[in-house]
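Note that one protein chain is taken out, while the other chains of the complex remain in position.
Just so it is clear, A, B and C label the chains in written order, and each chain counts residues from 1 on its own.
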Amino acid sequence: MSILINRHTRVMVQGLGRDGSFHAKEMVAYGTNIVAGVHPGKGGTYLEGFPVFNTAQEAVEETEAECSVIFVPAPFAEDAILAAANAGINLVVAVTEGIPVLDVSGVLKELNELGVRLIGPNSPGLISPGESKVGIMPGGIFQRGPVGVISRSGTLTYEVVNQLTAAGFGQSTAIGMGGDPIIGMKYNDYLELLENDGDTEAVVIVGEIGGSDEQDAAAFVKEHITKPVVGYIVGRSAPPGKRMGHAGAIVEGASGTAAAKVEVLRDHGIPVADTVEYIVKLISEKLGG
Amino acid sequence: MSILINRHTRVMVQGLGRDGSFHAKEMVAYGTNIVAGVHPGKGGTYLEGFPVFNTAQEAVEETEAECSVIFVPAPFAEDAILAAANAGINLVVAVTEGIPVLDVSGVLKELNELGVRLIGPNSPGLISPGESKVGIMPGGIFQRGPVGVISRSGTLTYEVVNQLTAAGFGQSTAIGMGGDPIIGMKYNDYLELLENDGDTEAVVIVGEIGGSDEQDAAAFVKEHITKPVVGYIVGRSAPPGKRMGHAGAIVEGASGTAAAKVEVLRDHGIPVADTVEYIVKLISEKLGG
Amino acid sequence: MKLEEFQAKKLFREHDIPTPAGIMVTSAAEAETAAQEIGCPVVIKAQVQAGGRGKAGGVKLAETPAEARRAADAILGMTIKDLVVHRVLVDPAVSIAGEYYIGITIDRRKKIPVMMASASGGVDIEKVASETPEKIIFQDINPERGLRSFEAKQVAFQLFDDKKKALAASSIMVKLWKCFREVDASLAEINPLAELSDGSILALDAKIVLDENAMYKHLELEELRLPTPSEEKELEATRHGLSYVQLDGEIGCMVNGAGLAMATMDIIKHLGGTPANFLDIGGSSSPEKVVHAMELLVSDKNVKAIFINVFGGITRCDDVANGLVKALGEIKSDLPLVVRLTGTNEEEGRKILSDFGISATGDMTEGALKAINLASMGGGSR
Partner (left out) sequence: MKLEEFQAKKLFREHDIPTPAGIMVTSAAEAETAAQEIGCPVVIKAQVQAGGRGKAGGVKLAETPAEARRAADAILGMTIKDLVVHRVLVDPAVSIAGEYYIGITIDRRKKIPVMMASASGGVDIEKVASETPEKIIFQDINPERGLRSFEAKQVAFQLFDDKKKALAASSIMVKLWKCFREVDASLAEINPLAELSDGSILALDAKIVLDENAMYKHLELEELRLPTPSEEKELEATRHGLSYVQLDGEIGCMVNGAGLAMATMDIIKHLGGTPANFLDIGGSSSPEKVVHAMELLVSDKNVKAIFINVFGGITRCDDVANGLVKALGEIKSDLPLVVRLTGTNEEEGRKILSDFGISATGDMTEGALKAINLASMGGGSR
């Protein structure tokens, strides 16, 4: 088991430019069940054995794809996400960085109406080790196991996962939610799924400055989650008002600081690690590894 | 019994200009349970004993109005309808004539989402004789009784009702759906309600050229309505491409002609009257009056 | 409000929809100059709001400016479906490789705008719709969200295999929607949407009908109104708060309410007469309105009798009667007149009329019959 994706999930790739094509290959190599690609004008061709279509609608009709990963450049990504959602895809993973925030807000309204889940935008995707990966995460460092990882970041997730794997703690599913101010699914959505996932025994929340998602997660964990949860928040040394790489990583107001987040997590009984090594230690305590 | 409105229905009036004020008085005189008026800047005043508010939201909060009738001029009517619907009103009657068609289309999307019914626009309103009238129909000619009347017109409805009343056939509820190309509720919506109304024993459909609502009604009657239904279609002598008063009364394509409508109604077993007198005769046959 | 081709193309250009760079002219001499400016060959197209211009000889190819002059001379003044041609459009002739159809209209049943597209362009789309409906692709448009790029692409890739052409067509579709929405159209049509031999896509013809209800938002578009003589009369009526459509019968009708006005025409026809017009004077009983309405009826030389049919609802019959009396005092006409008056304060109203020498009836059928008889007796001396 795992959440959201497994080896059977029928995945399509939208945007087969340089990045999209490269990662499509990587996903196929990892074992992801890629059934279709979408790229206007490339309809009728094949890539890595999967057929490419001109439109998302055609791709879904022909292949019954159920999940789509978006590599389309920012100016066209909104349209691509809506195309996927309206074609019948039920999980969209938007890797694209730089989609205007108000556009994402509008997209989410429509996706909610359609009952479609969105991961990202500006997300590295997600992986259920040994099953499937959708996005750009480096498959090699992941290992199947009992830890769910939910993060707002890419490389930091890899750092955390790498150390977990090295210490013998594999992952059920690891998710990069995306670094933008407005994103689709958030901690609480994933926490609920991980709580109900038979393979997951503990969860790591990797947070950062900006917004108050970590605070929301703390309250949610206290009320709804029975499995052990461990937190880690970066950006303690970030000055206010400055965007730290991610569009969403900017301290505005008191609640957006790392200190505030750490405090709320701890107040809600969630141990917070100061370093990546300490995450492993906390997980090891919880799981008795 | 009656449909949509009765003596208990809490009605508010939006737009208390010359027409709105006049008809508000007429409604009060008829016995309609007017609980509030809405007119920006007139908040805090009273008209005919009911309080006036600056916004629909305030009016609904304070008076629990459930039905609103719109007399606001066309350029502001879209906003007024949305204000009512978002404030919690569940039946909006738009008397206003001349709202742009595309704007009505957008309004209906939102009203559907909110689960709010719209009568009109460009509607004379509706009346449940002896109970309540919402709109501009002349109460005096109506009489309580077993006939439901659904019409696309105003004065023609009065003509029909006048003769029905004179012949001793009162009305359960009479509705003017509105003369615009896009309107909220249509024949089928009303037919379904009248079918389930204990007081209604027969229904008169008053149709006209333009669109294909009468054809849709014919199919619906055949499939879903057990009570006797009588039809009457005007505009037999209307030339194609010309707007006959109502924005919606224009023959475009073969299905919009009176002849086509009469034929389909008859094909579905609905007798169609050639004159108003003949409507009364048909009803009298059905109800044995 | 229907726009002529050259006007619709102007709106298209303002919305970045590619169209031939044509020039509208009103004389043969100007057509020659325009042809020189554009470069021959050119096409001379009659500007009338009627289909079938080509068959009627209203579209001609010209290889030289002199030919353009002759063609324009032949077309200007021509009558196509009762409409006299006052304007021609001089368009550069293009080399057509394929003809397609795109149109956006209002679907009354779905209560939303709908785009239709077809690879069978250049012909009567209603005919395609009825004979080979499978050749038409329908795309619903959410009125709040508009036509999105992905929706347009879904349609365009069904028309074109080639990426460049499909993307060009989908871009035109989205722009056509934007134009439709911005001007509050009830119809916007490109027929044909042409694929030229160089692979480019452009709107070779253009049709736009504007929503009369929305004209208050678009005062600049009001200036595009080019009414035909019969529309001129309807417009004049509109300015006086009347709704008027001229027909060719003998009984002039004046009615309060559009539905009742249609019913009045129908009963006249049903009883063997011929209605001369549709005329709705609305709910008000203002004498001025009635005067204008009477003037409209009297000015119609076919009218042999007048039937005034009023149902007093909110409007009281006595008010209406007073208005009528005042109006009739101002109108010089000996056309026979039948008045039917019923509803609120009917008695009072009839009394006012009878004091004026008019005996009103309360029954519509009776009134109609009386008017028909008077008309058949030859009507008044005029």
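The rule we apply is simple: a contact is a pair of C-beta atoms (placed from the backbone, for glycine too) under 8 Å apart; a residue touches a chain by one contact, two chains touch by 3 or more.
Quick caveat: nothing in here was measured; it's all calculated off a predicted structure.
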Shown chains that the omitted chain touches within the full complex: A, B, C
Contacting the left-out chain in the complete assembly, out of A:V60, A:V204, A:V230 or A:A247: A:A247
Contacting the left-out chain in the complete assembly, out of A:V52, A:I70, A:V116 or A:I141: A:I141
Per the touch definition above, residue among B:L82, B:I182 or B:V234 touching the missing chain: B:L82
Contact with the hidden chain (one of A:E48, A:E110 or A:E263): A:E110
Positions on subunit B where the hidden chain makes contact: 40-41, 43, 54-58, 76, 79-80, 82-83, 86, 110
Residues from subunit C at the interface with the omitted partner, ascending: 144-145
Contacts of subunit A with the absent chain, listed as residue ranges: 23, 26, 74-75, 98-106, 108-110, 136-138, 140-141, 151-159, 162, 179-182, 206, 208-213, 216, 234-239, 242-249, 253, 258, 274-277
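Heads up, the rule we're going with is that only the chains that are shown with their structure count from here on.
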Centroid spacing, where centroids are CA-atom means, of subunit B and subunit C in whole angstrom: 27
Approximate Å spacing (C-alpha centroids) for the pair subunit A, subunit C: 56
Inter-centroid spacing, subunit B versus subunit A (mean Cα positions, whole Å): 52
